[in-house]
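Left out: one protein chain. Kept in place: all the others.
First chain written, first letter: the chains are A and B, and each begins at residue 1.
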Amino acid sequence: MAKIHYNPDACIACNTCVAQCPVAAVNADFPGPRITGPASQRFRIMGNIDEETLHFCANCKNCDISCPHNVPISAFNMIARAEFTKKNPFSLRDWMLSHGALLGRKLGLVPAWLRNVGMLNPLTRRLLDMLGISASAPLPQFAAQTFKQRMRTYPQPASQRKVALFPGCYIDLYDPQTGLDLVWLLNKAGYEVIVPNNFDCCGLPMVANGFMEDARANARSNWAELSSWCAKGIPVLTACPSCNLMFNRDLAEYFPEIATGTAALRDAQEFVLECVERGELALPAPDPQAQPMLYHAPCHLRAQGLGLPGLSLLQAVFGKAVRNADAGCCGISGSYGFKKENYGIAQSIGQPLFETITKSGVALTTSECGTCRVQIMHGTGKPCLHPLSLVRRRLELQH
Amino acid sequence: MNSNSDVLVVGSGPAGLFAALVAAQRGKTVRIVTQGAGSLAICGSNIDVLGYAQGQRIDEAPWAAIAQLAPEHPYSLVGEHSIRSALHCISALCAKAGSPLSHADEEKNTLVPSIVGTLKPSWLCPASAQGNSLLAARRVLVAGIEGFKDCHPALVARQLKRYPELKQASFQTVNLIMPPQPRKRTLSPLDVARFVDSPEGLAWLCRSLRPYASTADVLVLPPVCGIEHSGSVMATLGKEVHCPVVEMLSIPPAVGGLRLRAILCRELAALGVNIVENATIVRAETAGKQCLALISKGTGGERRYTAKHIIIATGGILGGGLNMSPTAAQESIFGIELPLPEVIEDRSQEAVFGDHYFTRMGVQVNADLCPVGADGAVLFNNVHFVGRALGGYDYATEKSGLGVAFATGWAAAHKV
Partner (left out) sequence: MNQATVVIIGGGATGIGILRDLSMRGVHAVLLEKGGLANGTSSRFHGLLHSGGRYAVGDNEAAKECIEENTILRRVGKECVEETEGFFVATKHDDPEYARAWVSACERAGIAAQPVPVAEALRLEPNLSPNISTVYRVPDACVDGFRLVWHNAVSARRYGGTLLTYHEATGIEQANGRVCAVLARNCQTGESLRFECSYVINAAGSWSGQIAHLAGLDVQVSPDRGTLIAFNHRFTSRVVNRLHKSADGDIFVPHGSITILGTTSSPAPSPESNRPSSAEVLRLLELGEPLFPDIRQYRILRAFAGTRPLYSAGSGAGRSASRGFHIVDHAEEGLHGMISIFGGKLTTYRLMAEKLSDLVCAQLGVSTPCRTATEPMVRPPSAETLAKATKYFPMHSTTLAAHRLGEALETVVNTMDAEPEHPILCECEMVSLAEIDYVARDPDTHSLHDVRLRTRMGMGTCQGTFCSLRAIGALTERNVPLNLSPTEDVAQFLQERWKGVRPALWGTQMKEIMLGRAIYAASLNLDGAIHEQQ
């Protein structure tokens, strides 16, 4: 683990993060990121701290985004959570929520409809509720076939120009269509898409639930896989902001011994924009008839310092019809909002976003992050699609 | 990835956001790249112009004092017209957003109370401050909130009485009781302001203050009158309480600054200004006296931002725009060296509030706010510095922080 994570020196207690923390804004028990992060860190080094409020942190990264001094605030919290998980009784619920990929694989033999019936029927939901997963939480439904399964038979024109795709658990298990939309766009830009078999879950849910060692194991194999593709000069893309954040930022913070070399996962939206720039993909002029829609910027995307390429893409094809909702965090933060004790917090955090969407009267919303989309649909009843899916629709419509 | 715009602004504090906004209003395409949420999250919403000069408090005529400032002072560089235009512009913006700012008098400073019972000369205040209504009052109510750790009315009243201006006033104090709510955190003004943003919170505040309207000429409160809806909160208080309300200046996390930030960000979004968050500029590409591009580090590699004009609003030491080591002081993007006395003790004075060298340290610029070297020659023609990255003034002592930020932001936006 990087030494810097033990070093809280950069924090000057300016309280900027306290003002920007979505959890602290709606919950009066959470002392805020400065206290649980760098301030407590000084006492953690003494081995002298109870962590009674640490569980409130959603790992949404708004503290990191707002900090003017580059303090790794959320990393302090996640590392402390890992230590806490090590020393305290094991939560089956947290394990389940953070090992979705493994569960998905194990359940893979069971048909999706049966899995969905198994997981989402009222009885199971009551059982899950007893385990600590809120009965009201918008758990996503398993897709009939995973993205990887669909890709095995997906016809692609062969090309010398290749890209590899890291689908991430959400697209693979619950939302293969978004992945296929990306493949469609990449094919259109003249790329053949490879979906490597050896990638595992990026590990972010494990970190967020305190299973740092499991995350380390995934990081090790994922990084080796990523590096091998990058070494071949084949870019590896992902459409999921959280996976991208985990690979490109968190991995280096938590496991610097693993994240060596120059390998990098690429934001798929940014890559598609670059295809346009290079003239590989022609975008139609903005559609004057486009129906108005609101875009939600996932916190984990905002944390990456690469701007909002998905929004730029949307604006390129829909013009002023698409606007940034700019109404803060949706509240879900991965599996955080699924947990019984956090469900209410997550809904309160999302309220301003839900209201912005509802008041705007738009019929359609869009966001890159899978669980953000689930949360927005849950909070507003309006459909929420990945920007790439909308771009594909627009391009298809044009033909 | 390469991104181009007419104007690239680095930093999202008051100077950066405002420069971006004015440039966008003037029809430019603007992109902001920022690391962190800027200093508005920790400063108040009162816009100071100039409160002190040569150690003397300026109550009457800041403009005359501004005219007397040293030639290297940012105000001297941009001139009175820019300052007045900037203040007019921000006032109009706040009024449009429903949170108007007010003056004591067209040409005078207003004395605003703080949570430690001091008075500060300021220029534009939230409408709630209602000019110098505190100084005009004979009966002052200082209200706190039960359970606050940052503001204690007994202290405020005792300290305010020590001002000759308030000798004649009588003070009463009260701690308002928030509706009970289970919580482990100690309340801050931010918590209460968020509560007051809600209809039930506003009703509570009106209900709590109304009984004092008949026994006081002015109600002095911590900054709790809402954030997102502060304009309508103030308006409702005016209608329901029938007594002028003055908000005190407080410590971070800042309610007032968050109001201004919300207004600026909303307007920027409406103007289509792109903000790249959590991105640190790691270096500049330059050719002669031109800056060609700034390179940022984000996930998955570097990104290159090109623009015809670049506005640097990275702040001073506090914001990270200037860095200081034992041996050198440097501007953080271009590495512009700032002159520095060799002996560390010579950079400051023994008295904590003394006239320190380090507090005025910053980038030297010409009238176009372009950086100049020690010999006075321009370093980059298309780079403009705004806000606290500039040298030649000590905003904390002279109380000119937001004034300089907005004035230089406005001026830079008119150079592009």
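The criterion applied here is as follows: a residue touches a chain if its C-beta (ideal position, glycine included) is under 8 Å from a C-beta of that chain, and two chains touch if they have at least 3 such contacts.
Quick caveat: nothing in here was measured; it's all calculated off a predicted structure.
Of B:Ile47, B:Val192, B:Leu249 or B:Cys291, it is B:Leu249 that touches the chain left out of the display.
Note that of B:Arg162, B:Arg207 or B:Lys289, the residue touching the chain absent from this view is B:Arg162. The missing chain, though absent from the display, is touched by one residue of B:Ala136, B:Ala270 or B:Ile344; that residue is B:Ile344. Think of the hidden chain as still there; on subunit B it touches residues 39, 42-44, 48, 51-52, 55, 57, 114-121, 144, 146-147, 149-155, 158-159, 162-164, 184, 186, 249-252, 316-318, 320, 324-326, 343-345, 347-348, 350-353, 358-359, 395-397, 399, 401. By the touch definition given at the top, subunit A reaches the unshown chain through residues 3, 6-14, 31, 34-35, 38-43, 45-50, 52-53, 69.
Following the convention adopted for this analysis, only the chains that are shown with their structure count from here on.
Chain contact summary for the complex, subunit B toward subunit A: residues 1-3, 35-39, 41-42, 181-185, 187-188, 190-191, 194, 252-254, 258, 265-266, 269, 274-280, 296-301, 303, 315, 318-320.
By the touch criterion given at the top, residues 14-16, 18-20, 24-25, 28-32, 53, 64-70, 244-245, 247-249, 264-267, 270, 273-274, 277, 302-309, 312, 323-324, 326 of subunit A touch subunit B in their complex.
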